[in-house]
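A protein chain is absent from this complex, but the other protein chains hold their places.
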Amino acid sequence: MNPARIIVVAALLIAACLARAAEIPPAERRSGSSFMAPDSQAMQSDDTANPGMLWVLDGEKLWNGKAGTAGKACADCHQDARVSMKGIAARYPAYDKALARPVDLEQRINLCRVRHQQATPLAYESRDLLALTALVARASHGVGIETGADPQLAPFIANGRDRYLQRQGQLNLACSNCHDDNWDKLLAGAAITQGHPTGYPLYRLEWQSLGSLQRRLRACLSGIRAQPYNYGAPEMIELELYLMSRARGMPIETPAVRP
Amino acid sequence: MKHESTRRQFLGLAGSAAALGAVPLVTLRPAAATPASMTSAIRAVVGEATVRTGKVKLDVPPLVENGNTVPMTVTVSNPMTTADHVVSIHVFNEKNPQPNMGNFYLGPHAGRAQISSRIRLADSQKIVAIAKLSDGSFWSATTEVIVTLAACTDEVI
Partner (left out) sequence: MASALINVPKKARRGEIIEIKTLMSHIMETGYRHTAEGEVIPRDIITSFSCRYNGVEIFRADLFPAFSANPFITFFTIAQESGKFDFEWTGDKGFSDTASASIIVE
C-alpha cells in the first residue's frame, strides 16, 4: 500500500508536468458528494443521521445564549438564524471595510463577538466556533454560491488563484494538478474530487468530527508535504476566497459528510 | 497480499522521509485482534453450541471509503413472535485491537430483527455477525471488507 501510493503520486507529478492547468468548465462542475459512495451520500442527506447536524443543534443553543460583557445573544440582533442568516454563507469570504481585507465566516462570527457582544473571540476549530459556523452556514443550505461578486475582492481572489496554481511542497504539486487536471482519477483507492468547498463546515469521516475548510486545507498542504498556512493567515483566507468563487453557482450543502 | 502496516505507519514512514520537520508522527502499532481472539470472543457468547450459517444478513459496503465510520446493518429473517424471536445480535471482527464490536438485545416486541450502526475498521478484514434465537440456536453471517484510506490526513492530536 505504501510504495504504491508513492508511485501513484510520482506518476501524477510526471503527468502534471506535461499537462497545463485548465479550469473546469461550468457544465462539468461536480460537488464532492457526487464522488462518494451511496452510503456516505445517504448519511449526508438524512438530517437525523447526519452527524454534522449535532453541531447545528449545539449552534442553536449558543446562538440563543447571552455572551460577553454586553450580555447580548446573537438572537437579540439577528432573531431566528434560519431566516436572518439565509444567503450569508453563500457569499463568504466577504470584504470587511474596517480591516480592508476579506474575512471568512469564522472570522466574521468572531468579529461580531468582539465588536457587538464585547466577548472574546472563539478559538479556530473550537467546538463553539464550529457549532455557530455550522448553524449560520446551514441557513444557506440549497442557496447558490455567490462569493466574489464584490469588485473589492478582485485582487485577493487573484492572489488566491495564484496560490492555487503554484507548485509547492516536497511533492511539488499545485492544487490544480489534482483538482483541475486529474479529478475523478483514483489516488490510493479514492477518487480525487474537484475541491469545491460547498459543504463547510463539514463532518469528515476521517476526523469523526465537524471541521472547517481551513482545517481541510491544512490537511491538503500536509498531504503534498508543504508547510500548512496558519489558521486565519491571509494566504489561507485568499485561498478560501478563490475556492468559493471558483464554486460560484453551486449550492451550499452544509453540513456535508466527506470520507 | 499482506497489508501489515497500518495507515498510521505509512504516514510515519513518509513523514520521516520528508525532511520538513513537520508534525512528529508516532508509529506505534496497537495490539491487534487475531482470528484466534475472535474465535474465543465468539465462544464467550455461544459457549459450546454450534453456530450455523444462515438467516443473518450482514450489510457492510464491500469497499469502504473511510475505516473510521463504516455503515453496518444486520438483519435476521425471523418471525419475531413470543415463541420464536431473536434474543440478541453480536458483531465481531478479526483485525481491530479488540474482537468485540457490539451486542444488541432485542425481543418479540421488536417486530423486525434489524439494527444499523456505524463501526470502525482498522484494516481490510472479516466481520462476523451472530444471532441468538429464543430456541437457543446461533446463526451467523461473515463479510470481507476492504478498507481504503482517506486522502490527505492531518494526524492532529
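Labels A and B are assigned to the chains in the order they are written; within every chain, residues are numbered from 1.
Just so it is clear, a contact is a pair of C-beta atoms (placed from the backbone, for glycine too) under 8 Å apart; a residue touches a chain by one contact, two chains touch by 3 or more.
Everything numeric here is computed off the predicted structure, so don't read it as measured data.
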Chains on display which the left-out chain touches in the complete complex: A, B
Of B:S77, B:Q98, B:S124 or B:T142, the residue in touch with the unshown chain: B:Q98
Listed residues B:M38, B:V56, B:I115 or B:A141, member touching the removed chain: B:I115
Subunit B residues that touch the omitted chain in the full complex: 23-26, 28, 30, 68-70, 93, 96-98, 100-107, 109-121, 157
In subunit A, positions touching the absent partner: 47-49, 51, 53-54, 57-58, 61, 127, 208-209
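What we mean here is this: only the chains that are shown with their structure count from here on.
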Chain centre separation in whole Å, for subunit B relative to subunit A (CA means): 32
Of all residues in subunit A, those that touch subunit B in their complex: 1-2, 5-6, 36-37, 39-40, 42-43, 170, 187-190, 192, 204-208, 215, 218-220, 222-225, 227, 259
Of subunit B, residues touching subunit A in the complex: 3, 5, 7, 9-10, 13-14, 18, 20, 22-23, 61, 63, 65-66, 68-69, 71, 148-155
